[in-house]
Structures are given as C-alpha cells and as structure tokens.
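Have a look at this one.
Note that this complex is displayed minus one protein chain, with the remaining chains in position.
Moving on, here comes chain A:
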C-alpha cells in the first residue's frame, strides 16, 4: 500500500464501519489461541489413554486386550504430557504477542493446573498402594477427571467462556456417573464422553470465533 493512499479517508461512513468491523474481527481471530489446539490434544489423550485403560482393566476385571499391566498408565501419562506440552507452547506463544493483564491471567491459570495436579499426585501416590488395583486406578482417574472438570469450569468463569464452562460441568457429571458405575466403566465413559466432549468443545469454540 502506498503511503499517500494511506492518508486518504475511507470512502463513506458505512464503508468505514465495515472496515472497523473487519479489522477488529481479524485481530481477535489472530490473537486468540486456536481453541482446537488447546482442547483437541487433551481430547485425543483422554480418548486414547482411558480407552487403553478400559481395554486392559475392563468392568469386573475383564481383559479385552491383553497387555502388560503397566502399559495403560504409561500410555495415559505420555499422552497427557504431550497434550500439556502442546497447550503450554500455544499459551506461551499467545503470551509473547500481547503482554499485560491478559497474559498474566493466562500464565496464572496455566500454573494453577500444574500446582493442582502435583498436589493431587503427591497425595494419591501415598494412599493408592493400600487399595486393590482396580480401585487404585479408579481413585487416580476419578480424582484427575474431577480436577480437570473443576479447572475447566474455573477457566470458563475466568474468561467468561460459556463453552469451556459447559465442558467443565459435563466432565464433572460424566466423572460422577463413571465412578458410580465402577472401575472399568469409568474409563470407558471418560474416554468416550470426556475425551469426545473436549473434541466437540474445541470444534464449537473454533466455529464461534469471529470471522
């Protein structure tokens, strides 16, 4: 664009208002982290991780797919770590573009997840070995999903994001239903409804971005 053209006023008020709306939509779209990148890695991690759990530790101790008993937890932890790295990277990139209250909020929220999960892991690793394996698995999975549901609800409140808030409530409800059904079933409903819910929420949030 020629610098002299830049000085020209927009053609008329209607055109100016359209220019403003277009520019603002483009800016919001470019500065908001892609919700698919924030939610899909977690949705896939749950789908795969809890899916493998269900296949190895099914309801009533059934083994649908025979594999070493350490494998499901290893797969789940690896998938969750990978998802954490992806979302951490996306969040940090957003923080480098805009600095100020918004990025501080994002950093504090991200840090909250880490602290909450470390606290949970420290407590549960002390008590879970006292339980039979299916119940110990349920304890870990149920606590992790409860914390995730609550933190998504807190995130929805923080960013005034209804999709995220509804996702948090759905995860919390699915978790309670799964716990009531017992070990095995919990892994299945969390994989399908929890993981699937995150995939859907990522898609809905993305579709609702201004364009």
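One rule holds for everything that comes next: a contact is a pair of C-beta atoms (placed from the backbone, for glycine too) under 8 Å apart; a residue touches a chain by one contact, two chains touch by 3 or more; residues count from 1.
Heads up, the rule we're going with is that contacts and distances are computed from a predicted model.
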Chain not present in the shown complex, as UniProt names it (candidates "Nitrile hydratase", "Acetyl-CoA decarbonylase/synthase delta subunit", "MarR family transcriptional regulator" or "sn-glycerol-3-phosphate import ATP-binding protein UgpC"): "MarR family transcriptional regulator"
Sole contact to the chain not displayed, among A:30, A:126 or A:211: A:30
Selected from A:65, A:85 or A:98 as touching the chain missing from the view: A:98
Selected residue (touches chain absent from view) among A:20, A:65 or A:107: A:20
Chain A residues that touch the omitted chain in the full complex: 1, 3, 5-10, 12-14, 16-17, 19-20, 23-24, 26-28, 30-31, 96-103
